[in-house]
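The structure that follows is given in the form of structure tokens.
Apart from one protein chain that is not included, each protein chain of the complex appears where it belongs.
For clarity, chains are labelled A, B and C in written order, and residue numbers in each chain start from 1.
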Amino acid sequence: GRFGDFGGKYVPETLMGPLQELEDALDQAMEDQAFHDEYHHVLEEYAGRPTALTYADKISDYLGGAKIYLKREDLNHTGAHKLNNAIGQALLAKRMGKEKIIAETGAGQHGVASATVAAKFGLKCKVFMGEEDIRRQELNVFRMKLLGAEVVSVSSGNGTLKDATNEAIRYWVANCEDHFYLIGSVVGPHPYPRMVRDFQRVIGDESKKQFLEVEQELPNRIYACVGGGSNAMGMFYPFLEDDAELIGVEAAGRGIDTPEHAATLTKGAPGVIHGSLTYLMQDDNGQITEPYSISAGLDYPGIGPEHAHLFQTKRVRYESITDKEALDALRLLTECEGIIPAIETAHALAQAFKEAGSMSKDETILINLSGRGDKDMATLMEHFEEEV
Amino acid sequence: GRFGDFGGKYVPETLMGPLQELEDALDQAMEDQAFHDEYHHVLEEYAGRPTALTYADKISDYLGGAKIYLKREDLNHTGAHKLNNAIGQALLAKRMGKEKIIAETGAGQHGVASATVAAKFGLKCKVFMGEEDIRRQELNVFRMKLLGAEVVSVSSGNGTLKDATNEAIRYWVANCEDHFYLIGSVVGPHPYPRMVRDFQRVIGDESKKQFLEVEQELPNRIYACVGGGSNAMGMFYPFLEDDAELIGVEAAGRGIDTPEHAATLTKGAPGVIHGSLTYLMQDDNGQITEPYSISAGLDYPGIGPEHAHLFQTKRVRYESITDKEALDALRLLTECEGIIPAIETAHALAQAFKEAGSMSKDETILINLSGRGDKDMATLMEHFEEEV
Amino acid sequence: MLTKTSFQGKLEKTEDLFIPFLVAGDPSPSMTIAFALRLQQQGADVLELGVPYSDPLADGPTIQRAARRALNAGMSLRKAIELVPQLRKHGLTIPVVIFTYYNPVLRLGHDQFFELLEENGVEGVLIPDLPFEESEEIRGQAESKDIEFISLVAPNSEQRIKQIAENAKGFLYCVSTLGVTGGENKMTGESLAFIKKVKEYSPVPVAVGFGVSTNEDVKIVREHADGVIIGSKIIRLIENELDKINSGEKSGALKSFSNSIAELVK
Partner (left out) sequence: MLTKTSFQGKLEKTEDLFIPFLVAGDPSPSMTIAFALRLQQQGADVLELGVPYSDPLADGPTIQRAARRALNAGMSLRKAIELVPQLRKHGLTIPVVIFTYYNPVLRLGHDQFFELLEENGVEGVLIPDLPFEESEEIRGQAESKDIEFISLVAPNSEQRIKQIAENAKGFLYCVSTLGVTGGENKMTGESLAFIKKVKEYSPVPVAVGFGVSTNEDVKIVREHADGVIIGSKIIRLIENELDKINSGEKSGALKSFSNSIAELVK
């Protein structure tokens, strides 16, 4: 249950049993070809995989350096990579005979993905969401309800993702016998970080195959944004043994020299959050601090333990991008390629765009376009209304 | 330029030249394998085609009759079938050396698709939109602007799609030398209805292939909603010579016995609208009347001339579905399958769901899931807020 | 080369034609009659009587507004045609061309349409959204009723110019500039060459329309074509008088209108 020094199961005793049950079921499922077949069948037939690999010719020309490719997770059903994992875990829940799932959500993307698979597979679904996030993400709340899920408002703490996750774990502690907790990122106690990565690695597996088809070699650099880090782990994992340089991009919010950011690896320290030993943002007393990012999906004080390991071993380079840089990259991609990315994704874009120009024209870049920007329209309107 | 009695070019003399130029260019392009290759390359690499064919097992079981399959145009980039056509026409515009495109839009979906291809292919884009629709579809207006398009507010008439189309045609009359008019449905003067159908037939072509793969025979019935009718023509066309029963579903609004509907074939009469001889909604003096539907995309007083022909020859059966029936079907699909469809699409679903139960279990239904419901959230919230 | 007996012999002139356009019923049928008579007084040779339409594709905002006013006043294709005997009764003698979009004609039916035209003594018909290729049937019907079917020709009609011009009846409506009605007139060297080419083929007078709005425009058109068609400018002159008309000062309005027309075509 470790990635080097990180990971583990730092949970109340009551969860040790359910986690063992989960791990046993997961290991069994992963060795069962029928489970893989069903998972991949649903990904293809329902979620619309494989997602496209798009050559971004205009922006490549504009930046004048490396050829830039985009892995189009925005084309996944419900608009982001989140569904890959939700499908995998829902199938596992069914296999374990659990008919009720719980999930935490910040901006609502994982909540929508969970509500979606609950509807599709006939499970009851309860989504924990901070009351502040419920206020900010009214549309996604409605979407979850329309899908038949119950949205539980969490008023503890600041009413955001961290608090929703705490509350989901607490609820699971009390109801673990018949509830499956569907975690949305590569965080949480073992075996979650591994499981979520394994349900997201389809991104990297497909990318590798597609990239080799069009370029006959692997990309020189691969970029992905990192909040909890599931889209990045899904993309990076199949490339870990290859030469490709891997770059994870955190949210620098208003700047990493201000208190308002979510750059966990860049500015945080090792500790325990949500059951896992990893890096997190905390004060000198070990109290977890509130992160900030314009992007709700990156606005998380922790990070998956495997990222902490890849940071420590330097296999992945971690950078951070401010709100403003992300918004600029979002506009550039939109105007050049006709693709409005999620603000989360725009962090990865911004870092890649920064570096692409100084790379040579025979080098290549792969960016994980983790989600579409439809959910961010209200935020974008606030920021761009005067300009457009 | 005719489909039986319907079609033609009922336009001001000034457009006859540009239409001929377009037709010549189109015919050339259609005979050029390189054009086909580029079009299909963009569909695959950029738009994410082929879209999935999803077996809707839960709803099939629930209705207890035919097996229901969904052709997932909602998974297309920008969320609906509209992009297929926009890509085709944008490539044609480029081939013709036109660097400026104009488009009309109602709810904004075709406007977004046009703005998207304009960004992708480096064209200038002007989208005509009624001032009332601009007010109702603020989000899509912003999206188009973010993509770099200019949105022209049309105040003539009632400020809706019909008026936006009139104004786009007028603008084209004055600027046809260097502008390409990118019409969003199988309407307008020849060669538009044929061209748009040919750029949408990829839906039916893919469906046929996919359906044969999973069921080894063609579907018994195929449903699609019809406003202008492009998703329906795209789906139906490759099946016209087959045995499958084809059902086009119009919007009955508040009921076809009220004045508030958009059931053009059911209640309209032959006439000329937007350059084409077809069915339309008009009064006794031949003045075009205002349609009504909860769904902005079906809220159009005309219909593509090929539909008029298929109606007259009875090759396609046309039905109509009220706002309420559509909303009920939308909820049912959402709760059973985890897919929130566009309200337009929900009309096709409602008709299919009505009929599926009385079909036998070895019969099959194919529904064109023309678009996703994200754009309709505000409308759905108004209608469902109390219930969910 | 021009034929002389057009419009049932009522139009003997073949040059220097002044062809004004009114929307029937804008702002009321009686005012249309009054305006028409003033136009005849000011030298109009043919009256284009426009039928208001909900979706006038070839028209700019000015004529759209006029159509809206007339529709609100209850005007229709049938009523517009039936206005012609009223015009005659009040002294209009110049030929009248009914200008209508195609859908109201279709709704009425071709046969009934031509019966109505004939019954009401209409001399010509112009359908702006029925180009040459779509009008074969209706041209035949018009000919059999001795009603002139007016064709339009545009600078970008290209190889079709010859065909359209050679088949022209009554007068040939030459669209001077690309665009909808009421735009700006741009009489470039190209436009003049185009008019010259049209005149070569046309057996009937060539009248130029679209964007003629000043006396200077009129003079230039007169110099090169056989006639000038004025639409939107006349509607705007009527709009200038709407306040007076609504407050009952009809004679003042008509006088002021006449003066403006005189100034325009002097």
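Note that a residue touches a chain if its C-beta (ideal position, glycine included) is under 8 Å from a C-beta of that chain, and two chains touch if they have at least 3 such contacts.
Here the structure is a predicted model, which is why all the values come from computation and not from measurement.
Every shown chain touched by the omitted chain in the complete complex is listed here: A. Remark: the omitted chain is touched by one listed residue; of A:Leu147, A:Ile288, A:Ala329 or A:Ile343 this is A:Ile288. Note that of A:Thr78, A:Asn140 or A:Asn166, the residue touching the chain absent from this view is A:Asn166.
Considering the whole complex, the residue from A:Ile273, A:Ile294 or A:Ile321 that touches the absent chain is A:Ile273.
Contacts to the hidden chain, counted on chain A, fall at residues 8-14, 16-18, 156-157, 162, 166, 169-170, 173-177, 269-275, 277, 280, 282, 284-289.
By our rule, only the chains that are shown with their structure count from here on.
The touch graph of the protein chains shown is a line. Between the CA-based centres of chain A and chain B the separation comes to 34 Å, rounded to the whole angstrom.
Chain centres here are Cα means. That of chain A falls 67 Å from that of chain C.
Across the assembly, chain C contributes no residue that touches 2 or more other chains. Of all residues in chain A, none touches two or more other chains.
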